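Note that one protein chain is taken out, while the other chains of the complex remain in position.
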Amino acid sequence: MIKVAINGYGTIGKRVADAVAAQPDMEIVGVSKTRPSGEAYIANERGYPLYIADITKKGAFDEAGIAVAGDVEGMLRQCDVVVDATPGGVGKANKALYELYNVKAIWQGGEKHEIAGISFNSSCNYQDAYGADFVRVVSCNTTGLCRIIKLADEAYGVKSVFATMVRRGSDPGGIKKGPVDAIVLNPVSIPSHHGPDLNTVLPSIDIVTTAMIVPTTFMHMHVIRMELAQEATREGVLDLIRKHPRIGIVKGSTGITSTAELRELASDMGRPRGDLWESCVFEDSVAVGKNNELYLFQAIHQEADVVVENVDAIRAMMKAADSAEESIRMTNEALGLKAI
Amino acid sequence: MIKVAINGYGTIGKRVADAVAAQPDMEIVGVSKTRPSGEAYIANERGYPLYIADITKKGAFDEAGIAVAGDVEGMLRQCDVVVDATPGGVGKANKALYELYNVKAIWQGGEKHEIAGISFNSSCNYQDAYGADFVRVVSCNTTGLCRIIKLADEAYGVKSVFATMVRRGSDPGGIKKGPVDAIVLNPVSIPSHHGPDLNTVLPSIDIVTTAMIVPTTFMHMHVIRMELAQEATREGVLDLIRKHPRIGIVKGSTGITSTAELRELASDMGRPRGDLWESCVFEDSVAVGKNNELYLFQAIHQEADVVVENVDAIRAMMKAADSAEESIRMTNEALGLKAI
Amino acid sequence: MIKVAINGYGTIGKRVADAVAAQPDMEIVGVSKTRPSGEAYIANERGYPLYIADITKKGAFDEAGIAVAGDVEGMLRQCDVVVDATPGGVGKANKALYELYNVKAIWQGGEKHEIAGISFNSSCNYQDAYGADFVRVVSCNTTGLCRIIKLADEAYGVKSVFATMVRRGSDPGGIKKGPVDAIVLNPVSIPSHHGPDLNTVLPSIDIVTTAMIVPTTFMHMHVIRMELAQEATREGVLDLIRKHPRIGIVKGSTGITSTAELRELASDMGRPRGDLWESCVFEDSVAVGKNNELYLFQAIHQEADVVVENVDAIRAMMKAADSAEESIRMTNEALGLKAI
Partner (left out) sequence: MIKVAINGYGTIGKRVADAVAAQPDMEIVGVSKTRPSGEAYIANERGYPLYIADITKKGAFDEAGIAVAGDVEGMLRQCDVVVDATPGGVGKANKALYELYNVKAIWQGGEKHEIAGISFNSSCNYQDAYGADFVRVVSCNTTGLCRIIKLADEAYGVKSVFATMVRRGSDPGGIKKGPVDAIVLNPVSIPSHHGPDLNTVLPSIDIVTTAMIVPTTFMHMHVIRMELAQEATREGVLDLIRKHPRIGIVKGSTGITSTAELRELASDMGRPRGDLWESCVFEDSVAVGKNNELYLFQAIHQEADVVVENVDAIRAMMKAADSAEESIRMTNEALGLKAI
């Protein structure tokens, strides 16, 4: 059993914890939290040993009736791999600690590529992380781009990509961040940083991206245009997507045209937290233009799609599965993930 | 086993179906849908026989690969009780059909009291529905008011109530209704209809209500002021709430101050669809004024709180449990509902 | 003086009325309304004779203290040109009436091209409307596309366009339409209808468009990618835009990155209703790629940009200005429109 610790039991961390706990070859040895929030109660309820960054704050947890197992150093002593899911930019400062305790570490896309030197997406470069000590799982948006672009590139060759990301302003559980009523260019300059970030995983792709933020919480939406090197058909592309283990299709017959309806469907399907770990391509949007341009909309669940990638990264780093296919199959089966 | 049909497998109907299916003494014999939507897929997946209102539309379901068991009349022939969860105002037209097929029927709060003559809340008037043929379960907001007001009235006597309901504009899965950026008085006149609606269940309560709609999807929020006849203390009120099987307490130590964080907690707890069947009183809001006025905030999950009431109404009508306590206990246990 | 009537004094109609009234060569002879709303009060206050569609409803206006001048037929008898600003799809039914009263008519983009046979944008095809009896001013989004694409095409030649329109869910004064929390693909299929609509004005442009709706009220946002036939530079493009009378530049030094801040600026500038009649290109977004692809973001004020186009259309139809340049200059001067 691979012993996994989660440093930062928040939006991503709590999901990775549950996904890891569901794997037959992994176990959670601890999760960490800085304050006695609702999520700390949940950690207790799930039976995940709860560690805190600053042990002098144990009193606050005691008062709230939340059991504390020790400090983060104590957690690191128990684990083979730590998944750092602290807020963007914080993870960097933790690297020295992970080195000190000699544990393998995974960071999220909020950190820079340089923190690990390997940026990871299981459908693209599983072998790069095989046996590695430090890996960075790319952000939810880059993960979504990686999956579909790699698929198209292998089948047809991708000459260029132009993608627009329309991003949610806040996660559903958030109350501080806006906007309330605005479309915010973020960044206002073109291209955005998402293209270069994709290139940390797929260096040879010629890509320009733009991004904006809108007042919604449920998912991001990508509009993608790819110029293909070889001739493609709409049906051919849909067939490829249907076979991909991490890309689902929102069928036209469902009548679903929005992120809200899609999350409702996931909720109705009984997915934990209504999570969509797969990218969701809208069937009716897929179109091929006269010069082999491929167009499509895909919705990306910002809280969920990287969760399964973290699980695969653990397996790659621990050499617990020899190929991406094997790890993806194991991860998906353990979660009951059959792409929509 | 009580045979239950759900006429209208939408936001409320699909939840009642799952709650009924979870009961040891009930089974779903059919659910109905008018169009081959995402929810129709879910009905198939859950194994609920799917009936359609207009059998000439079966072709559209066939095309979408959705199995249809027959028409609504066929469904009514199978059941002891039908739960009408069609959109507000539509249920009225179905009454003749239910009479024709001689089935007991439950309507939701979108219909008028007169449709059934009995308006129901299991914590208030279970016995009124005992053996009845027609019952109306009051709306989500009235359900929330009934629970807390009845509790206070029994313990202290309630001289008057003033309540403001700040309502969500749309359910999370909705995309058509607004507002996008407005506070809408609905109605603009004071008092709103919610007071008289409460009086269909609790006739002797002196109540004035106001209501508005805001651009959010997760829950309604109630601000309640009650003048009590007898002396009360904050702790005494909190103790009463803690013992109530359908009212939960949002502890101050969780740091939760909003509907969004509350739904996140429910989701983290593994509740199906993140549903909060219980009213959620904010611990830190409960206050008693110098003249025994009781103040509190409670959040009401509009999609969920009536679900358990429908289950209890079925038991009352079928004389399957002799008391409210017994039915509530059975319903809660089957769902794993331990109020937060 | 050209005598102008406005049929439908709503979001667009009231703005066209004020813009017409501000012109030295035009006057408003009447505006129409179906109900005694807040806008009807405003019509009275501005001194626009108010006509109503159904004269039997005059009593309701009398009760509200709103003066009524007569019925719509009466209004048509007074005018040279009627601007039909009724809700999309309604205008079609009015055509027979306009023919009966022998008045020239302008429709908005909610109607189909065929209603008039001439779709209009003053920067593109002023001469097509010269002396015409029936003209359709294209929608706010198509207007925004027309201006910038025509500009680029004249200067560099446009080989192809790919544009995504991120649209507001409701106008600021609306309370019914959503979505509250969703990104809605509208349409879900690619391409959207906006490309063909642009081709009614600029037939030779090769264009693919996509569109979605988000929960905001202030403006639409366009992401545009154009392949240019000739070499272009960022500065060259910015210079062209600076000279365009109907395209403004949101300077980087203002720090403005959103629709909300842009409308705040317009409001601070004292623009009536905070209206932005010009397209608003974000300076920092303008970029030229290695193969002469031009990229930019532009914000479009959905309530305002077509207003000035309607004024120019009137002049063209009445042969009151011989060239687009002349009419645009007159319209802009009368409104004090100096593009941002």
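All chains are identified by letter, namely A, B and C, in their written order; residue positions are counted from 1 within each chain.
Here, contacts are C-beta pairs under 8 Å (C-beta built on N, C-alpha and C of every residue); 3 or more make two chains touch, one makes a residue touch a chain.
Just so it is clear, the model here is predicted, and its values are computed rather than measured.
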item	value
Chains shown that the absent chain touches, full complex	A, B, C
From B:M1, B:A67, B:L100 or B:V188, residue that would touch the chain that is not displayed	B:V188
Of A:K177, A:H193 or A:K338, the residue in touch with the unshown chain	A:K177
Residue, one of C:I256, C:V281 or C:I314, that touches the chain absent here	C:I256
Touching the absent chain when the full complex is considered, from B:Q108, B:T217, B:S279 or B:S327	B:T217
Touching residues on chain B - with respect to the absent chain	162, 164, 166, 179, 181-191, 208, 210, 212, 214-219, 221, 223, 225, 252, 257-261, 282, 284-287, 289, 293, 295-297, 299
Contact set of chain A toward the excluded chain (per top definition)	168-170, 172, 174-182, 184, 215-217
Residues in chain C touching the chain absent from view	14, 35-39, 41-42, 45, 63-65, 172-175, 180-181, 217-218, 251, 253-258, 260-261, 263-265, 267-270, 272-274
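To be clear about the criterion, only the chains that are shown with their structure count from here on.
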item	value
Farthest-lying chain, centroid of Cα atoms versus that of chain C	B
Chain A and chain C, separation of their C-alpha mean positions in angstrom	42
Chain centre separation (chain A, chain B; CA means) in Å	35
Intercentroid distance (Cα basis), chain C paired with chain B, Å	46
Chain A: positions in contact with at least two other chains	181, 217-218, 257-258, 260-261
